[in-house]
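Quick one: the structure is below, questions incoming.
Apart from one protein chain that is not included, each protein chain of the complex appears where it belongs.
Chain IDs A and B follow the sequence of writing; residue 1 opens each chain.
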Amino acid sequence: MSTEGKVTPLVEVRGIGVRFGGLQALDDVSFDVRPGEFVSVIGPNGAGKSTLFNVISGVQRPTSGSVLIDGRPIRRYRPDLVHARGVGRTFQVARPVGSLTVRDNVLLGAGGRRLHGVLSSLRPRGRDKTLQHRVDDLLELAGLTAVAHRPAAEISPGDLRRMEIARALGDEPRLVLLDEPAAGVGSDGLTPLAELLGRISDRGVAVLLVEHYVGLALSLSDRAVVLNRGRLLALGEPDEIRANQAVIDAYLGTKRSRGTVVVPPATGTEEER
Amino acid sequence: METTVDGLVIGSLYALVALGPCLVYGLLRVLDIANAAALTLGGYLVLVLAERSGSPLLGVLVGMAAGAVLGWVVQRWIYLPILDRGPIVTLVTGIGLYIVATELFRLLFGPSQRSAHVDLPLPDLHLGSVRLEGIDLLVLLVTFGVIGITWYVLTRTRSGVLWQAVAQDRHVAGAVGVNSPRVIAAVFAVGYALSALAGALLSVKYDAVYPTLGDIPAYKMLAIIILGGLGSPLGTIVAALLIGLVESWVVASFGFALPRDAIAFVALILMLLIRPQGLIPSRVVKV
Partner (left out) sequence: MTYAIVVAVTAILMASVVVSLNLTAGYAGQPNLAQSAFFGLGAYFAAVLSVQHGLSFWAVLPVSALVSGLAGAVLGAISLRLREDFFAITTVGLNFVVVALFKSIDFFGGATGIYGLPLPTLGGTSFTNDHFLVLSALLLGLVVLVSKVVRDSWYGGMLMAIREDELVASSLGAPVALFKASAFALSSLLAGVVGAVYAFFISSITPETFGFNQSVLLLSMLIIGGMGTIRGAIVGAVLLTLIPEMFRFASDYRSLVYGVFLVLVLRFQPQGLVGEDSWLARGAARLLRRSRSAPAAVTEVSA
């Protein structure tokens, strides 16, 4: 739903710059994500995609610029505070709590306000009926019901990816940041993943997606952000992106076939911070 | 001034002991307490062999050889199999090994302190008003000699390159043809031999060996290798000398108000609060 009217953006990235020593990882990047919108972030390795995610999710304080959620800027860059404002995320490399079950992993993502203080978090996590239902629903949505009681360390990479997404959705966020959910899932894992992404979007949750399978990303997206060497190269609807000469030159040009761009998944991944 | 000399002597012994665990930490991220068992071993062997054969030098050499064997055994049979269990498990295993060693020494050599009875015919050295005891001079010469050699090997030879390669990434180094297990074994052997040497020097200097000789060095060396930036040989040597000096100065100026053996840790905790990344923050030697 890419509305043209005056909708307050859910998340607004304003002139973000991040410097690591001599490296300008992001340079004056601006865009926004509207409620319920599906936006993908694409760009070659080292474009700054992971850094961008780390900034929006509160892991990394930007050197310049700011991120606004519901029109209010993030002042303290702390992941839990950003999470409390309705933004969930996954990671480029799957990061399960391996010793807990799949279900417990998803449940932990649903703690919400109960997690904000020590005393409130001392309540038993297995009791709340509504939460249990929500978790069961998310497990089903992600196709994980069968493995719900297995330790997260033991499930397949594809299941792991979808578990992370379900976990990120636990607290009913309005935006989820999905960092390369297709990495490592193998070709037969792509279909269930794409279906899950579609269903999330259908539920009205906004999605910001970093994905190396550009074709997959663009086919799901309302809009796309293209980054190159830390700078915003293009911003627009998928068709515009596919036709954009600068994008083709800088990134898509070499491996292009009939409008669907297939870029092989990266072997070396950007460093997470 | 004598205090400073004393501090340097102690500090150089600390450096000798800490060098092995520092190199081991660089390779495996294991904090190796068991290394201090080699120190006590070195102390006892110089005592026993000096008594039997009359040659302290033989004792030192046998001690170093025995230390090297111990180091090889420890890494091969104990540490390597549990490496992926995380730092707590390896740390406590090392402590367990050290306890076993201490108890064995106690059962073999008796619980009480024994005198080494090694009289080296060393002349004292007079530098102006400062008198340097022969044994102190020997300690300084030997430790700085050994440290110099280690330094040369690490920075100027193929072995040093191999150590750095494995320290960077054990698995990648293995993949490009570095024999990681052999590098690890060698580092352990050398590290334990250095500790045995330190133990021999220590027992001759203070004319005393006892089962828990390695206790204080064992834990102090942990403080030292952290102060030195964990895995940085140069930092470790600097930190060892500093701790030796600071201990001597503090004890000389404040008497026993603060027990000597807590100083290293007070320094450590203060330093960590100010510079959480260590005195010289490098995981791998920078040349």
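The rule is simple: a contact is a pair of C-beta atoms (placed from the backbone, for glycine too) under 8 Å apart; a residue touches a chain by one contact, two chains touch by 3 or more.
Here the structure is a predicted model, which means the values were calculated and not measured.
In the complete complex, the residue from A:Arg19, A:Arg78, A:Arg150 or A:Arg231 that touches the missing chain is A:Arg78. The chain that is not drawn here is touched, among residues A:Gly15, A:Pro73 or A:Gly98, by A:Gly98. The residue touching the chain not shown here, chosen from A:Gly17, A:Gly36 or A:Gly111, is A:Gly111.
Within subunit B, the residues in touch with the undisplayed chain are 29, 31, 78, 81-82, 85, 87-89, 91-93, 95-97, 99-100, 102-104, 107, 219, 222-223, 226, 230, 256-259, 261-262, 264-266, 268-269, 272-273, 276, 278.
Within the complete assembly, residues 57, 59, 78-80, 83-84, 88-89, 91, 95, 97-100, 104, 107-109, 111-112, 114-118, 121-126, 167, 170-171 of subunit A touch the chain that is not shown.
In this section, only the chains that are shown with their structure count from here on.
Mean C-alpha position of subunit A lies 49 Å from that of subunit B.
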